[in-house]
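Only a single protein chain was left out; the remaining protein chains are all shown in position.
Letters A, B and C name the chains as they come in the text, with residue numbers starting at 1 for each one.
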Amino acid sequence: MRQYHFLDDYSEGAHPEILNALSASNLVQQSAYGADDYSAAASSLIAAQLGPDFVGEIHFVASGTMANIICIASCLRPHEAVIAVESGHIVAREAGAIEATGHKLITVPAVNGKITPAQIEKALQANAHFPHMAKPKLVYLSNATETGTVYTLEELQALSALAKARGLYLFMDGARLGAALASPHNDATLQDIATLVDLFWIGGTKLGALLGEAIVVSNPALAQDFAFHIKQRGGMLAKGRVLGIQFQALFGERQWFTALATHANQMAARLSAGIVAAGGRLASETETNQVFAIVPDAAITALQQSFAFYVWGPAEAGHSVVRLVTSWATDADQVEAFIAQLTGLL
Amino acid sequence: MRQYHFLDDYSEGAHPEILNALSASNLVQQSAYGADDYSAAASSLIAAQLGPDFVGEIHFVASGTMANIICIASCLRPHEAVIAVESGHIVAREAGAIEATGHKLITVPAVNGKITPAQIEKALQANAHFPHMAKPKLVYLSNATETGTVYTLEELQALSALAKARGLYLFMDGARLGAALASPHNDATLQDIATLVDLFWIGGTKLGALLGEAIVVSNPALAQDFAFHIKQRGGMLAKGRVLGIQFQALFGERQWFTALATHANQMAARLSAGIVAAGGRLASETETNQVFAIVPDAAITALQQSFAFYVWGPAEAGHSVVRLVTSWATDADQVEAFIAQLTGLL
Amino acid sequence: MRQYHFLDDYSEGAHPEILNALSASNLVQQSAYGADDYSAAASSLIAAQLGPDFVGEIHFVASGTMANIICIASCLRPHEAVIAVESGHIVAREAGAIEATGHKLITVPAVNGKITPAQIEKALQANAHFPHMAKPKLVYLSNATETGTVYTLEELQALSALAKARGLYLFMDGARLGAALASPHNDATLQDIATLVDLFWIGGTKLGALLGEAIVVSNPALAQDFAFHIKQRGGMLAKGRVLGIQFQALFGERQWFTALATHANQMAARLSAGIVAAGGRLASETETNQVFAIVPDAAITALQQSFAFYVWGPAEAGHSVVRLVTSWATDADQVEAFIAQLTGLL
Partner (left out) sequence: MRQYHFLDDYSEGAHPEILNALSASNLVQQSAYGADDYSAAASSLIAAQLGPDFVGEIHFVASGTMANIICIASCLRPHEAVIAVESGHIVAREAGAIEATGHKLITVPAVNGKITPAQIEKALQANAHFPHMAKPKLVYLSNATETGTVYTLEELQALSALAKARGLYLFMDGARLGAALASPHNDATLQDIATLVDLFWIGGTKLGALLGEAIVVSNPALAQDFAFHIKQRGGMLAKGRVLGIQFQALFGERQWFTALATHANQMAARLSAGIVAAGGRLASETETNQVFAIVPDAAITALQQSFAFYVWGPAEAGHSVVRLVTSWATDADQVEAFIAQLTGLL
């Protein structure tokens, strides 16, 4: 019997409405390389959420690593470095992609998955020996974080103020920005984010698109010549329409961007509540679409007959932490089945 | 009135069968990052065409520039350079993507769009001043070429023999490899190519896929660790299935890969014949899906009311060369309409 | 018998006054990494020749390739390219050093060894297809050129005006700037150059130093953070004094910089006159310390018993072009001996 996946939020294809949009537009001839009508429309829909003062640019690329490479390498001069938490995706999960563009990563410990002004200040002090140390210039953060936590508006404001005061760029990896914005713990809007960071991207891959991330360059100085970087790094699709059509669907009238993230978060909340009700325990509070739960090892083995998920690490004797990820596609019946089976096991 | 495009072979979305395949598989859960069943099946289908001796690897990436970056940068040590024709895509149309990975391009003039053993020998001689000149190590060629010509088997054998004799890697950019293989001028098979070059890629974007190129690493020494390079350059899609499904369709039972390329070439042949019959002239013989024709400027202006195409350059007084590109999606009625209008104008 | 070298201008060690300066200061303790008193004094001496408006920075590095790497890579964003003549040192003699920092070189044919505004304009037009072509941003020129010619003030003014008009940086490789300034064909001063180009360097290695080049960053925007680049590329010597002391000697009271270059040029002029008087012919006018002469092959063979020089290429039947390079160290007696022997042979 095939297991049901709670492994990640990209085990399925696309939301059906996105496939419909691709089909509906399929034979309309369009200009290539991002100059198509759909990409223009998608940009307008996103820009409409960024407020009247937005004077930056919006671009679409195929993958998150690509978005990170382009955003970071386009900003920095050769001697400039990035500050990031040790668990940051660019640090630990992108095969040295940022270093491959020539830039050092300066890492700091995460606090609840997040980077903090205090950690940034420490990194600045520890890397101030001119000219023998690379110059810290850009702060990288993910929202939601790698562990599913969400930055509050106040936290983002503090990071932005520090970045401005110290001449740093602030860059947000938004692979799961939809889940962050749809979280009950969130009080920031897309417009807030565009105002507070220099550039960020909005993940489509983990939110019901076949692929695609929307880069928002809100600092107009960094927007100059941006398309060159996309082309040079191999991130420009001949059929840019494929990305435009999907983001047009996500940010269109039906607001799928919000709806799909909300579904993912609700499924995670339901899983969390069910686990606790069953007598399990959460390793950390569930803020978005990732659940970290502590479960007896015997129960894990039993659950794995029907469900696929990652065993994240050891907990107290005879127990482990498991990670369960929900998505726009998560089947509520499977969530209930998981809870029911766990309840029977505990 | 909207013009009909003969601008390029990526003005539309995907062949309907490809969209169907994406839809049919959409909610099946799969492993991520290229480890899905569809990518495995697509690899097997392609490998079946490469002969029993094929011991390399097949990988899928989103764009042609990405394929070129990965194939070239994964091969070369820092001091090694690429030999390519001046009109090569990596030289003239990829925003310095290869140099951005640290490697010099040594350019030679093209002969009928192609690179020749004689040109390679000249480049080797002109770049032999050790250690003051970068060391030529990889020969880049496109098949079909940028101008639509096709390498014969004999030409490929000669290039391969030279490369082996001189310790060079031979790499083929196959953005339009489908059109090349389907050309009446072609006498090489995929298996021949896999035997003669070290690595190459098969373009999907220009052959009815939404996006996607299949990299074939036939030299097993170069296949080692290949996935790292895909990940590091941002070329690995979380939903690798999107690429696998499309290539499974292209190389499956119905042989869309061949069928779609054949249609494109036939449309170009029909255009060419029609232009000549109308009293026009070809700037060069049409071997694949690109037509270069010499047309009076007044006729160009008139044609542009209904058709979009590039004016490629000046010809004799009052005339210009135009480029017309056909594709899997080209409408035969529009081809006839173009010919009819041109016939009326000349 | 050992041959006398006319191979290059770096076959000997240093001018004795430079060795004396190194000895005299040897045990004085100094701060490291360029913060020593001698480097400060040398910078002041050079700055004094750059005029009261000079607000840039002066730095010392060990080699010319290093100077080129640092000057170019510190200026450019990743998508920006360099325009240079095909015979440029960075194009043909530095093993791909600039591409190794990520930047494309766009080459144009040299006119009498030089780059011209017309060639730059052509390169701009040929590389304007946004964003598919790397963006030309910096013009590289050598003065004296690879073939020993010198830019006039008017030529430099024209290049500078074009660069400003088109948003390009202008960068001068001054490996043989001393010879250029001391040439009878020259009418530009160091101050002129500092005003007209964004950054340049003054070669010490080919002018009597053991090693060392002085980089002058006259555009203050490019001077920001410059020391980082020197450190990062491995160009910062712990004993920066070694460079400072030598440039202090070259630019001090006795004006060795001018005197040594003048000697080199005079030796080349004497060789040229002697060759012509002997019945030989110059392949091109001798403007600095490089002589290109056309000599019968039999005479070449005979001369090579006593003298080492490069046979540069073929001339008319039975003749070849030879290159003779003179330097600060060239022995006038050997020059006369060469002329005498040639006179006997012709």
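Observations
As a working rule, a contact is a pair of C-beta atoms (placed from the backbone, for glycine too) under 8 Å apart; a residue touches a chain by one contact, two chains touch by 3 or more.
Quick caveat: nothing in here was measured; it's all calculated off a predicted structure.
Among A:Leu7, A:Ile83, A:Ala134 or A:Ile193, only A:Ala134 touches the chain that is left out of the view.
Screening A:Gly13, A:Gly34, A:Gly56 or A:Pro78 against the full complex identifies A:Pro78 as the residue touching the chain left out.
Residue-wise, the contact with the chain that is not shown comes from C:Ser23, picked out of C:Ser23, C:Ser44, C:Asn112 or C:Gln304.
The residue from B:His89, B:Lys114, B:Lys135 or B:His263 that touches the chain not shown here is B:Lys135.
The omitted chain makes contact with chain C at the following residues, 2, 4-5, 7-8, 10-14, 16, 19, 22-23, 25-32, 62-70, 94-97, 100, 205-206, 210-211, 228, 231-239, 241-242, 329. What chain B contributes to its contact with the hidden chain is residues 33, 73-74, 77-79, 101-102, 130-132, 134-135, 225, 227-232, 236. The missing chain lies against chain A, touching residues 78-79, 81, 92-96, 99-105, 129, 131-134.
Going forward, only the chains that are shown with their structure count from here on.
Chain A and chain B, compared by their mean Cα positions, are separated by 34 Å.
If you average the CA atoms of chain A and of chain C, the two centres end up 51 Å from each other. Distance between chain B and chain C, defined via averaged C-alpha coordinates, is recorded as 43 Å.
Counting partner chains per residue, chain A has residues 228, 231-232, 236 touching two or more of them.
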